[in-house]
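Quick notes on the structure that follows.
Removed from the display is one protein chain of the complex; every other protein chain stays in position.
Right, subunit A next:
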Amino acid sequence: MKNIFKKALLFLLPLGIFTACGTNNSKSNSALAEGAAEKVYVKPGDHDEFYAFVSGGFSGQLAVYGLPSGRLFKVIPVFSQDAEKAYGYNEETKPMLNTSFGFVPWDDAHHPDISQTAGELDGRFLFINGNNTPRIAKIDLTTFETTEILEIPNSAGNHSSSFVTENTEYVVAGTRFSVPIPQKDMPIKDYKGNFKGSLSFISVDPKDGAMDIKFQIIMPGFNYDLSHPGRGDSHGWFFFTTYNTEEASTLLEVNASQNDKDFIAAINWKKVEAFVNGGGGKKMATNYAHNVYSDETHSATSTMRKEVTVVDPRDIPGAVYLLPTPKSPHGCDVDPSGEYIVGNGKLSSNLTVHSFSKMIKAIEAKNFDGDAYGIPILNFEAINAGTVQQAGLGPLHTEFDGEGNAYTTFFISSEVVKWKLKTWEVIDRKPTYYSVGHLMIPGGNSRKPFGKYALAMNKITKDRYLPTGPEVTQSAQLFDISGDKMELLLDFPTIGEPHYAAGIPANLIAPKSKKFYALEDNKHPYAVKSEADTRVERKGNDVHIYMTTIRSHFAPDNIEGIKVGDKVYFHVTNLEQDYDVPHGISMIGANTSELLIMPGQTETFTWEPKKVGVWPFYCTDFCSALHQEMQGYVRVSPSGSNTKLSWSLGEDIE
């Protein structure tokens, strides 16, 4: 108990100082407001300079914004059903949300990261983690759609994820919660020494981006919180922050805050990779889903995988070290040169920076302070590059501008602090509104940050926007960081609670954006490519409607011979081959969502008619001058009646 009081006192004292500081800053903000408006104004018809992909946290989605305008372009469903796009509702994308626990239509989406080549953003794919039921998703940046989801076995709370190495060799998925591996029925109080943490390295196929768990490192039962890859000289290493090195299982706010120093786990993944390639590691039986969406069949398949390679770090000398880092570090950030590893101790007011070159020297000199479960702990002084003293309260995350400056967010004192690498001096600080989490500089997790803007993501907004009941929007704040001092330019609301974002210059993605799917490449098993091929087929109680859409009609638009008790599949192909001309379809009483079908695409929804009658369907996406006329009817006869199955378009039914 004494400890808690001490800590509270520690926080209160500097809080006064920083609050005063914040007041001064907010005054200067209003003086700059006019210039700020010009800097974020993007004229009608003009395009933004950057894309920002902002995670949606508990919405399970990913929102795409333009910077500097803060305009919302698209919400990409990833770990969430989305009725707007039928994702997770239509037959084609339901398999995307399959897991070893069955259909899990939600997750907690945290950290997006964009693929890299030679340490620079290449704009091909974006990866994002599902925290709750551990998963990694891949989004194709030509279509802005989720095209692959891989479940992570032996993991729980997939938080230190999904960051990529500098040639996208690997995406990582580190477990936040340690668990029994393999899972078993055991007393929770026996956590210590028995629970384990897995760090998964998922290889990414350089050609098509296909993901595959190459190996899992089975680590001591700490909580693995965040991570970043090495780059430059430290390429080949990955760094993971830990907390709860106490290995407590209950009342963690107290019990996991006792050690003065936790660790950053430094993983030499090239060494582990060589070990595994040489036949090392153990094949472990398990069960996890691998879901892949194809742009050719316009459908996803879900495959259950039964095996994963696990490695014990003690079997690979020199592959894993622990870097002591004060005090429950959260963010783990590596500067663009790869030399500095910043561990933000969220219960510390100082920032601790480790030096990669010193780390290597300490390893060579075997400068160890003991070990944890056989993993060497390096001597703190030997690896420490410097400390930013009393920078703020509750440091969380650091990004870099590529000019030798670092920007750290402080959750408790609600501010962004700019400081200098090597001299460790604070240069500037700006308040945020309020309780800032992550910060994003486009290209932040690469060798080449585009240090023009920084985007702060805030957990709380209170008085910043019009109130919307008890739940107010979360927020992002845009700073101009091109000068010596940061300048607040813009607030804009976000979807869900934004955890992290990835930013990229628009010109790396926009020219490659897909305009429509070529109909001749459509390999969907139920696709029809011309109105002449449209038809209705009955197989027992299943009725398959092969339907097409084009401005402004469905083919067929009159269908008879459907009976109560049937299961009707609407397989709808959009015959359009024009940019930005999707068609939608919905059926009265269908227990699912509409479809939104892109040009050249086929999608399917099911309808189980429960009432006799003549029931309409219609186009849900305004498509043309005669959109309102784009509709049709299905006649539903009683179960067991002998109404002939028939269909037509533009003629009388015989």
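The working rule: a residue touches a chain if its C-beta (ideal position, glycine included) is under 8 Å from a C-beta of that chain, and two chains touch if they have at least 3 such contacts; residues count from 1.
FYI, contacts and distances are computed from a predicted model.
K.L.:
For the chain omitted from this view, which of "Copper chaperone NosL", "Cytochrome c oxidase assembly protein CtaG", "Iron chelate uptake ABC transporter family permease subunit" or "hydrogenase (acceptor)" is its UniProt protein name?
P.N.:
Answer from the record: the omitted chain is "Copper chaperone NosL".
K.L.:
Touching the absent chain in the whole complex: find that residue among A:Val164, A:Leu490 or A:Ile550.
P.N.:
Looking across A:Val164, A:Leu490 or A:Ile550, the contact with the absent chain belongs to A:Ile550.
K.L.:
Of the residues A:Ala37, A:Met304 or A:Leu626, I need the one that contacts the missing chain.
P.N.:
Per the contact definition at the top, the residue touching the missing chain is A:Leu626.
K.L.:
Can you say which of A:Gln577, A:Thr606 or A:Gln631 touches the chain missing from this structure?
P.N.:
A:Gln577
K.L.:
List the residues of subunit A that touch the chain left out of this view.
P.N.:
Residues of subunit A in contact with the hidden chain: 516, 518, 550-551, 576-578, 624-626.
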